[in-house]
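A single protein chain has been removed from this complex, and every other one stays in its place.
Labels A and B are assigned to the chains in the order they are written; within every chain, residues are numbered from 1.
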Amino acid sequence: MFDLANPKKFMDFSARLMPWLAGLAALTLGTGLYLALFVAPPDYQQGESVRIMYVHVPAATLSMAVYAFMALASALALIMKHPLADMAAKATAPIGAGFTFLALVTGSLWGKPMWGTWWVWDARLTSELVLLFLYLGYMAIWQAVEDPIKAARAAAVVALVGVVNLPVIKFSVDWWNTLHQPASLMRVDGPAIHPSMLWPLLVMFAAYGLFFAAVLIVRMRMEILKRRARSLQLAQARARA
Amino acid sequence: MIEFLNMGGYGAYVWPSYALTALILGVVAYESWRSYRAAQNQVRALEKRQADEGRRR
Partner (left out) sequence: MRGWMGMFLIQLRRDLTLAARLGGGGLLAVAFFVVLVTLVPFGVGAEPALLSKLAIGMIWVGVVLSTLLSLDRLFQADYEDGSLDLIYLSPQPLGLLVLAKCAAYWITTALPLIVVAPLLGVLLNLPAENYGFLVLSLLVGTPALSLVGAVGAALTVGLRRGSLLLSLLVLPLCVPTLIFGAAAAGGHLNNFYLLGAVSLVFLVVSPIASSAALKLNLG
């Protein structure tokens, strides 16, 4: 596994892995969507609107997990100074931001029939919104710093400061929510979930995870190629001069 | 069929959710693949140019 830290070996390995992973992700996503739309029963309280859960909950969970993954890669990048870890972190951000945005919008679409408004300052939605800002800040620092090595380090610092803050933000938002809105909202995913709903949900979780892995590999390969192109351009400019 | 599309009255919320999921996952996947291919082509072109210039010298 450690051998993969070598970019050349990573390219060889990922080239073989990529089509399988993409195929598996598509297959699982297809199965999950089928189960969610046709097999899973309607909820006795929420009716058919519960089907939004299958696309919303995995997005919300993954959005946080993906941020943790990004911070882990950033920590590895800072400690081991390995370019592949930087690329993994950079490649992660747009996917995580996508999940976060998805969680926000589907949460809002689920909230309208359940709560009667498009947006409530529910603790989970609010944390998700702050998480989106963290992703945007992370991507902005990559954009703003021109030198790629400096940008990687700065972005790693941003990711780590963000991950230290994330639990504090989550706790404070929960706290604020209980302070301002005494539990009038219905819980959207109770602890006891019937197996007939659990299975489709787990398949969707797997599908989102595989989607993340597949896109991550493509984006990491893209980053390696971009770096290769950059060094080739520099070499050619130098040869011409 | 109509009943399925209606989603027990929640069709206006369920279908946009699924459509948006498809759209966003699609956009992320497509954009990643497109820029991956672009980078691949760029590297190929640069490598070819390097080989050409090497031969000329």
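The rule we apply is simple: a residue touches a chain if its C-beta (ideal position, glycine included) is under 8 Å from a C-beta of that chain, and two chains touch if they have at least 3 such contacts.
Since this is a predicted model, take the numbers as computed values, not measurements.
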Absent chain's touching partners (shown only) are A
Which of these, A:39, A:157, A:193 or A:235, touches the one chain of the complex that we don't see?
A:157
Just to verify: which one of A:42, A:83, A:113 or A:137 makes contact with the chain not shown?
A:137
Could I get the residues of chain A that touch the absent chain, sorted low to high?
78, 130, 133-134, 136-137, 140-141, 144-145, 150, 153-154, 157-158, 160-162, 164-165, 168-169, 171-173, 175-176, 179
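Just so it is clear, only the chains that are shown with their structure count from here on.
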Length of the line joining the C-alpha centres of chain A and chain B, rounded to whole Å:
16
Would you tell me which residues of chain A are touching chain B in their complex?
29, 33, 37, 42, 47-49, 51-52, 55-56, 59, 94-95, 98, 101-102, 105-106, 109-110, 112-113, 211, 214-215, 218-219, 221-222, 225-226, 228-229, 232-233, 235-236, 239
Which chain B residues qualify as touching chain A in the complex?
7-11, 13-14, 16-18, 20-21, 24-25, 27-29, 31-33, 35-36, 39-40, 42-43, 46-47, 49-50, 53
